[in-house]
Each structure stands twice: as C-alpha cells, then as structure tokens.
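Here it is, the structure in full.
All protein chains but one are shown in place.
Chain lettering (A and B) follows the sequence in which the chains are written, and residue indices restart at 1 in each chain.
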Amino acid sequence: MSRTVTDVICPFCGTLCDDIEVVVSDDGRKLHEVYNACAIGAEKFLHSQAKDRITRPRMRQDDGSWKEITYDEAIDYTARILVNAKKPLMYGWSSTNCEAQAIGSEIGEVVGAVVDNTATVCHGTSLIAVQDIGIPSCTLGEVKNRADRILFWGCNPAHAHPRHMSRYSIFPRGFFTGKGHTARKVIVVDPRPTDTANVADIHLQVEQGRDYELFDAFRVAFKGEQLPDFVAGIPKEKIYEAAEMLKSGRFVIIFFGMGVTQSLGKNHNIDAAIAVTRDLNEYTKAAIMPMRGHYNVTGSGQVWGWLFGFPYAVDLSRGFARYNPGETTANDLLRRDEVDAVLVIASDPGAHFPFSSVRKIYELPSVAIDPHETPTTEVCKVHVPVAFVGVEVGGCAYRMDNVPIETRKVVEPPDGMMTDEEFLRRVLERIKELQGV
Amino acid sequence: MAEYLIKNGFVFDPVIGIRGDIADIAIKDCKFVETSEVKDPKVIDAAGKTVMAGGVDVHAHVAGPKVNVGRNFRPEDKLFTYKPRSGVERMQGGFSVPTTIRTGYNYARMGYTTVMEAAMPPLYARHTHEEIRDTPILDQGAYPVFGNNWFVLEYLRNDEIENTAAYVAWLLRATKGYAVKVVNPGGTEAWGWGLNCENIHDPVPYFNITPAQIVKGLIEANEYLGLPHSMHIHANNLGNPGNYTTTLDTFRLSEGIRPRSKFGRDQVMHHTHVQFHSYGGDSWANFESKAPEIIDYVNSHDNITIDLGAVTLDETTTMTADGPFEHHLTELNHLKWANTDVELETGSGVVPYIYSPSIKVCAIQWCIGLELALLAKDPMRVFLSTDHPNAGPFTRYPRIMKWLMSEEARNQQIDSFKYRDKVIDATNLAGIDRELDLYEIAQMTRAGPAKALGLSQIYGGLAPGLDADVAVYDFNPNEPYAPDDIETAFSSAEHLFKTGVQVIRDHEIVSNGNKRTLWVNAKVNENPQVMRDVREKFLRYYTVTLNNYEVSGHYLPNPYVIEVDATQ
Partner (left out) sequence: MAIRVNLITGRTIQQGVSMEAGKEKPAYTAACGIIELDPTDFRKLGAFRGTNVRVTSDYGSVVVKAVEATQGPHPGIAFIPMGPWANMVVNPNTYSTGMPTFKGTPVTVEVARNEPVLNSLELVRKGCRGELAS
C-alpha cells in the first residue's frame, strides 16, 4: 500500500513550488511517484531512490581509487583540514536548509574561513548592484495578482524555472488579473529566440553582451528622447514600442537572469536594469526580481545577512567579517591560490566553476558533502554523502522572492545516513575539541 | 538556580513606587522575591549605583526581511563597526542595522531585556522568527501587520468585527505573532498600484474602504479579543509637513473606546514614532513642530499611549511597511531604495538616510522628538524609542536619556546647529527647562511599555513575582555629574540579569542568556466563514499553499505563549 503526501516543497530551483504531491510506501521508506513537479523536480525526488546511490563516506586513495570510511572518520578529516588551514574556503550552501547554513556559519567563525555561496557564479553581481542602487521588488503573488507587463531579460524560465510562467508570471489568473495571460503583455530580451521568447509579444534579440546599452536606451525612450537607429542590434522603433508597452502597464515586473549577470558589464548591467525599474515607477508601478537558481541560495544570503551583514563572499579569516567581491569571492581566491583547504557543501563547483578553479580544488585538502556523485566529489579527497534536503529531511528554504518556506521530509534516508545539519554539528563539536575550547 | 541579592543600590522602580531610595533586590528561581526569601545569595554590591528593571522596547525593527535587506544592501554600515569573536561573544557588526548577535548584546549592554519587533509581514513570519532565534539574551515578540491585509479590508468594509477578530486570532497563531500592527492603513495596499492614502478619509483603491474604517475596526477587533497589547499604529501621511492633523484625526478614532483586556493596560491605541507625525507647515521651507498640539491631545486622553521615534542625528537606515513613504524618501534624498510588496498583506521599503545637524529639517525633527517627551504629563504613557533604526539606532537611547535629563546637553546641541535660529523659531524645545529624573526614565523605558504591552505581570518592575530582569548602572544620581556621564553609564550596564541569569558581569557579557519568543494564542469561537475565506484566498491568490503557511514550533525553540480566551 502507499500514501500520498501533499503540499510538498520542491528542492530544485528558486521557484520553490510547494504544491508537489508525492506517493510513498506506507512505511515511508520508498518514494513511488511525484505529481505536479516539472521534469527536473520530479527527477530530483526520484533520484533519491537510485539503486546505485552512495550511502557511506569515502576517501580517495593514492592510487586514485575510493575507500569507504566511517562518518566519524569523515568528521575528523573535515574538522582537521579546517582547523589546520590558515584560510579555508567553505563553499556552496545553496542546496541545503537554513539550519545547516547557520551551523556552517558558526564553523566558519570558529576556524576563520571564507564562506561563499553559489551566488558567486549566479546572482552575486545582482547583489553588488543592489548595494549600489537598491531594488524595488515584490513577492511572486504580487506578480500573479497584479502584473500586466512581464519582461524577461537574459533569462529562460521555460528551461531553468519550468513552472515559473504557469505559477506566477505569464499564465496564472490572480485577483486583479482574472483574464490570465490574455491580459498580460510579455517582452523577452535575449540573444537567442528562446522557448520563453516564443510565448512573448515582443522579442528583442539583443546582441550578446550589449545589455547595458539596451537598458540605457529604454531609459532614453521612457523620456521620449532621441535614440540612434539601432541600439545593441535592435531598431529604435522596436525599443520605443517596447518602452511604451511597459509604461502603459498598471504593474510592470522585470525578471532577469544569467544573461545579464554573467555577461561583460556584470553588476553594471543590473544597475541599469534596476534604474529602468526605478524610472518606470515615475509612470506606473514597477518591480524587478532576480531569477534565483538553487532553491535555497537566497536563504544562505539571508542567514549570512543576519549573522554577518553580507549576503555572500564573507571572509571571516581575520576574526571578523569582511566582504569584497573580486577579492573574497570563491573563484578569485582559488585562482590566486589564496585558500589552503576547501569544503564544498550542497553545490557542484566541479561542474559549474571554470576549470582553472576546479583544478585548484583538486590540489588542496578537500571534502565534498553532497548526496550525489558529481565532478566535485571526483576532485575532492573525501566525499560525504548525506540525506537529500527537502526529500529525506525538512528545514527552511527561501524562495527567489525571499519568502521562507519550511521544506518537508517525505521519505526516510537510507539507513545510517547523516543529514547536512547533523554532520556539520558533529564537525563543529570536533573542531572545538581539537582547538581545546 | 542561583540566588542573588543586589544590595544597597539607588533603586528606581515605578512598579513598587521607589524613587532612588537605597534598597536591596533579591532574585530566586528566575523571579524577584522578598529579600527574606533568599538564604545563601550571591551578593552584588550596588552601593552608589543605580538599579532599574530590565528595559522594555515597545517598538524597534530588529528582525525580519526588511531588516535583513538593510543589512545586506548596506555593506558600508559595517565599516569600522566590526567586533571579533571573544569569550562567549560571537562576531558582531553593523551600526544602524546590526547583526542579530550584536542586536542582542547591544540591547543587553544598555540594560534592556525585552524588545518587540515592530512589523512582521505575515508571509515572512518564518524569517522574522529565524532572526529572533539567533538574537541572544532578549525576550522578543513580533507584531504582524494588518492594516493593508485583504481579509481585513474586506471584512471591515462591511463592518464585520467578529470576522475580523477571528481572522486576527487565526493569523496571530499562524505567524506566532504578538499584537495587531497597522502601518499606513490602506496606503500600502494603494502602493500596490503606485498610489497612497494621504489622510484617514482617502479611500483605498478597489477595496472601497477608508483608513479611518480600518483603524477603528481593528481597535474594535482588538478589544473584542481582549489581546494583551492594544492596536499599534503608524498612521497615514508619515513624514510630511502638515501631517499633524492626520495624526490628530487618527487619535480621535479611539475616542469613546475603552480597553477590554484582562492584561492591565489602559490604552486602546498605541501610536508609534509620533515624532514623524507631529509636523506643521505646508512645505520643507516652513516646516515646524506641532509637538505641543499632539502631546496636548495625548495628555488629555488616557486611552492612548505613544512612543517618541526620537531623531538622534546619525546616518541610519530607514525601513518601514509604509512602502509609498520610502519611495517618497528616495525621491527626496536620491539614495538607494529597496521595496518589497507582499501579496494580500503588506509592503515595505528601505532607504538610507542621514540626519545631518546642518540640515534645518533634521534639526527640527530632533527637537520634536524631545519635545514630545518633555511636554508629556504622564511618562507611563509616553515611551522612549527611536523607531530603530528609522530615527536613529537604538544604541543611542542613552544619549536621548542625556538630552531628556539635561537642559545643558540640549542647549549644547541646539547651539551647534547650522541653522540654530531658524530651528529655534520653528520649535519649542529651547524654551523647555524640564529635566526628567531617573524615575521618569524608568517609567518611559520599563514600567510604561511593559504595562502597555499587557506584560506588567512579568516585566517592567522589581516587585516580587516579576521576572528577574534587572540592570545595575555605574551611576550615582546623588553626586554631581556631567551630562555625558549619563550617556556613558547607561550605555554599559555594570551588571544585568535576565530571567534570573546573570548575562553581564562587570560590564562584560558572560552568558547568551535564555531568550524566549512571546506570542499570543487567542481562542475564538469556531468561525466557518472565516476559515472558508482563508481556504479560498490561499487557493486562488496566495503563492504558497495554506498547509505551508503556518509557522511551526520548529522556529520557536523557546516559546512563551500568552493565552487569551475570547470564546465567551
């Protein structure tokens, strides 16, 4: 027999859907079916059931093979590399719960680590821009209930946030938006005619890397000033048309993604995007929101915000918190050989950092805490498999609009597996023993 | 648990009515007891020192989403303010928006033990509670905001007090909230469309209700339930020249309503940060103080309490659920602006602000905050606050005490203003020679707020039976002192006990305390209509499901639940 667990939170992307239904065996040990989730989310739940899953820590041998070790040995190894390092890097944090993040923060304090999260390769530049100019934003329900102008800039939710458009942005019928998508106008700015662009009223195929110019052109167009014939490859008539479409809306929302945060210009692109939003508030109501990737990268920025005052790239190595992107960010530290041990948790820099950074991790004492086998576990000295947060253990996560939701445990982890939180708590205890405090 | 005896201090306590006489205070098992009840106490020698109950802050923005926006978007606020980890103390940083760790420690250093978070967006309640959990030492509660909530607007449009009350009770439980907070009633909902409600009769777009109806209805719902605290309001039209008429209009909405609460409070409306609501003139050019008009009303109506929102002349970070106001402010000062509108519930904004003594308006604001306190007839109804961090950081409370207790200190400040004469013309402060004494300070910072919160059975005094929250300050009121000595002494308590645990010894933090989170569990009769409305709104308009809305006990490791029975 089986039973259905409802209102389950999907631990994949920042959309943080909370209407998933999962069918589990009566004893809560097997997960059979996943309903309502997108293809990626469903796969995430189902992968926890993989037969070939690694369930015990393992250590890389000199000959390159793995040797199974106990959790106690893994705890000791982790504590020792952190204690012995002058400036360890503790990276990741985005696919685990806030409870684990809070303990990790305390470990960082105790050993004097640099803590950084996946925003560093995602929306870190957005966070810098917010520090420059602020951010007028809203919750996703405001979009659903009010927005009649939707602008996706440099993001492709059809692929990266598959249920975003149906739950929040384009299609849902809300309080003041009872006609759903028929009463909304959608603009997509992207150098490719993406699957998201296919559902747009206007697609502006911007020349790659020229987003800043196009944002500025919008600001010019709002004021009715003169534009050159083409800006960033877009004819001025189309820019005026899109600008007018935005100004004539009652509630404008701009969603933006890696297209602007990772292209040259970086944080300055986002400055310009936010300035566009500020300008629009002279004419109507407008808000802007980063399309956060990992389901709890936002939470990690919140936890460090209240504990340290900075959302990412926090250097605790001097005994107090410092923040200076470009200096205290993970890739810069790795590439400049400024860290001497690496702990990776709940993320995969092995797959998602430029290879020159990955090679540095390989050269250092390193541990990867991750339920999956990944390119990161492949280059680290120790791999600690843990329970899946949001599947096998609950805990707090923050959606892309910073709304916190408590994720649910739906099945038991394999026997004897630790959670991130338990493992880190034990590491912290061991560190205090080693330090004699 | 250890017993303590704090001996021979100058005790100031409005609860037992002691005005600086020498007395001993005994602690046993978390509570104050008669001195005869302690057998083998640890003795704290307080001779020549001032002894007061732990401070109670009725209104500060110290935990939650907008506070964290303030932290994360102002790295500059951490410059030169970081304190490394040492002893039991964890790392601490930030000036106007300190980290949670620093918030707890800095309040404790001032001798405060209870602090209420003034505005919790219900949808973000978990965030607020996570920060509260990570704020050491202090007992805290949080006020969910109701003044722009769609349920409330729809019920009160039809004058449905009972349904409003049932919804309030439900939301307090769902969010683990403490009181009914109202911020710019109707105006923040209007801000959903970029609009505002500028006076109490300005209708809310679409909802067809006025701010006056919202305020009056929420007062009535609050008294229907008999909650510990009264309706707690930040009125419309904050921060604008000439807004004092809106404030008086708002005050008048409480006329004829008496408290119906067994928690011992006398007010039905607490109006917060009244400094921001006491402005005359019709432009920044003829901006002036209307504090006398405002405080006259308060003095003559005993069903109202207020807090000051006193300006401290610092660079700070403004933050409020008054979304349209923050947009207005960023248009004025052109500094960075963050805004978050929250579905069906509220909104908020954050903008840095520099209260410069060289700017006439800022200097006038400073005068107004102090005038309200100095013209108050009943310090049990007028509380010290800075609306932290809006008018200045809470760490300046001792400086405000100095200004309130010393005409000399005030005159020094006035004389240093760039536009001294214009400021004097636009205000009344220069003509006020009143100097508050420590008994009145204890009323404004301990006994008064505790009573208004409906918590006088646990906080605010030194009487046996109350929780043993007590501060010893290195200050001898009977010896001559310079004004700055006040600020120095009250910035750093020599000893502090929180619920019987010594958290500060010889000015050093020695314990992270035993913090609790207060919330109000109000029982009401079953109300199928409200529950049906709740289900429907979640199904159709919220982006989280009803089953994922309520804050679980997981977020409150050490709760203190205040039970209210409104089923009769």
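Note that in this section contacts are C-beta pairs under 8 Å (C-beta built on N, C-alpha and C of every residue); 3 or more make two chains touch, one makes a residue touch a chain.
All values reported here derive from a predicted model rather than from experimental measurement.
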Legend entry - Missing chain: touched chains present in the view: A
Legend entry - Options A:78, A:97, A:125 or A:169, residue touching the unrepresented chain: A:125
Inset, instruction - Using the touch definition up top, pick the residue from A:150, A:303 or A:379 that touches the left-out chain. - result: A:379
Legend entry - Residue of A:28, A:178, A:235 or A:354 in touch with the missing chain, whole complex considered: A:354
Legend entry - Touch list for chain A against the chain that is not drawn: 12, 38-40, 43-44, 46-47, 50, 120-121, 124-125, 128, 156, 158-160, 162, 191-195, 197, 205, 208-209, 258-259, 261-264, 266-267, 313, 325-332, 335, 348, 350-359, 362-363, 372-375, 378-379
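Please note the rule applied: only the chains that are shown with their structure count from here on.
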Legend entry - Whole-Å separation of chain centres (CA-atom averages), chain A against chain B: 35
Legend entry - Touching residues on chain B, where the partner in the complex is chain A: 63, 65, 67-68, 71-75, 77-78, 82-85, 90-91, 93-94, 97-101, 123-124, 126-127, 130-131, 134, 150, 191-194, 206, 327, 330, 335-344, 347, 350-351, 540-545, 547-548, 552, 554-555
Legend entry - In the complex with chain B, residue positions of chain A that touch it: 6-7, 9, 18-19, 98, 102, 106, 109-110, 127, 130-142, 144-146, 167-168, 174-176, 250-251, 278, 281, 284-285, 287, 301-303, 305-311, 316, 318-323, 396, 398, 401-406
